[in-house]
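The full complex has more chains than appear here; those shown keep their coordinates.
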Amino acid sequence: MFEQIFENVRRISPLVHNITNYVTVNDCANMLLACGGSPIMADELEEAADITAVCGGLTINIGTLNRRTISAMFAAGKRANELGHPAVLDPVGAGASGLRTDTALALMKEVKFAVIRGNISEIRTLACGTGTTKGVDADAADRVTDDNLDEAVSLARDLARRTGAVIVITGAIDIAADGERAFCIRNGHAMMSAVTGTGCQLSALTAAFVTANPGQTLEAAAAAVCAMGLCGEIAYKRLTEADGNASYRNYIIDAMYRLTPAALEKGAYYEVR
Amino acid sequence: MFEQIFENVRRISPLVHNITNYVTVNDCANMLLACGGSPIMADELEEAADITAVCGGLTINIGTLNRRTISAMFAAGKRANELGHPAVLDPVGAGASGLRTDTALALMKEVKFAVIRGNISEIRTLACGTGTTKGVDADAADRVTDDNLDEAVSLARDLARRTGAVIVITGAIDIAADGERAFCIRNGHAMMSAVTGTGCQLSALTAAFVTANPGQTLEAAAAAVCAMGLCGEIAYKRLTEADGNASYRNYIIDAMYRLTPAALEKGAYYEVR
């Protein structure tokens, strides 16, 4: 199944509009190119809806948000909804400031998202309407492991039911869930958290996968999560003793560029609950 | 000829002011350093003209433009004109939104550019005053090949005559033309389009080459295009089976850092029409 989904991405080459943070934006662009998609970034209100219209999908990432870009997020999200384009929300740092929490919640009210992807702290913040995220990484006390996987699946499924979006929670174990089914995904490597923006890249990647696979949002989101994790594994194996997180960053994107649909099918490691 | 032009860049180390997008800005800065130049980025109206004044050249790149940075673009462009500093325009995504098309056209009216560099879709938009660019990459139907090279050369030459700028159109074959002569350049590799911002890097590089070679704008722009393409070729040869577009990105900049003026002279592959 994931083979076909990834082949669609490579064949259709979805153009994705990204309103995203300036920290990891270059990696998001190169990751989109690596998977076979095409990126465009535009965050000014005057052009946001126009750019959304020429694209197939949209990613809204609230890292380094500001008043100017927030207005563009709403305009782009609403236009994507009007056009039936899938939109992905990455609520970076929701819970770390009132502005981030409020913006993410307001976006969820006014825009229908196909997928919402965050770490467990961010998703919990969205589910509860409040949070205590420390920075942009998941709280240690909060990480998804086999011990609390059931609870995290319930969280994802409940939020999926309330929002109509596929909810993706990434961590040691990743979850992609709609109201009915949950993919629990064990691809990836712990060192990915030492590279800034692997989550942001995954959100952009997810937009490409979902855009190229209409009607299969859950499967496409799960495929993107598996692909990203698998690239983290492949890249980790390339590391020499001198390589650190900067080379690892490059190798992950390289791995996506080289990944074949068949290799994704074979390497995807998940169960469906 | 290109040998001397590149030697001038290395010797003079031109300081280039860049008002550019936040997607590829880091690569533009490292590319400028790699060629022997020096970058400074500044996009706030209050300081834009001051920064232009301490530099030798200017690049205006309209990717991720916004109202605030647009005002800085006009101020910097006008100051560059007053001081006789060469200015390069990169109309990223012209044709993809009204804001980008209008801003590029307005800049061309109020600022005299030494060089305007874009893909064929963007340049066509500037020539026609309207366009249908899909995103930031050239439309497939629109790419420059031997079949439509004559037409593209005419387009470049006509726009050069109307604007007084050297027009650079990059694609499978690159063109650098003033009103009289056109360099048709066959350096480069198709994989360069899998790296975000190779066009933006070339625009910044062109500003450095033109700044270090007053009175030779066409030749300097053509030399920059050949140098960038040659680095794409050299970098491609370095790729291992595990390397993808992220490593390629690094290798292209690396190649510029290592490129000698003599190697540019020898590797430049072009004809003049």
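Note that the chains are named A and B in the order they appear, and that numbering of residues resets to 1 at the start of each chain.
Here is the rule we use: a contact is a pair of C-beta atoms (placed from the backbone, for glycine too) under 8 Å apart; a residue touches a chain by one contact, two chains touch by 3 or more.
Remember, it's a predicted structure, so these values are computed and weren't measured experimentally.
K.L.:
Start from the 2 shown copies and tell me what the total comes to for the whole assembly.
P.N.:
3
Definition applied: only the chains that are shown with their structure count from here on.
K.L.:
If we count contacts the way the header does, which residues on subunit A are in touch with subunit B in the complex?
P.N.:
Touching subunit B: residues 15, 22, 25-26, 29-30, 33-34, 38-44, 46-47, 50-51, 54-55, 68, 238, 249-258 of subunit A.
K.L.:
In their complex, what parts of subunit B are in touch with subunit A?
P.N.:
That would be residues 21-24, 26-27, 63-68, 93, 96-100, 133-137, 194-197, 241-247, 249-250 of subunit B.
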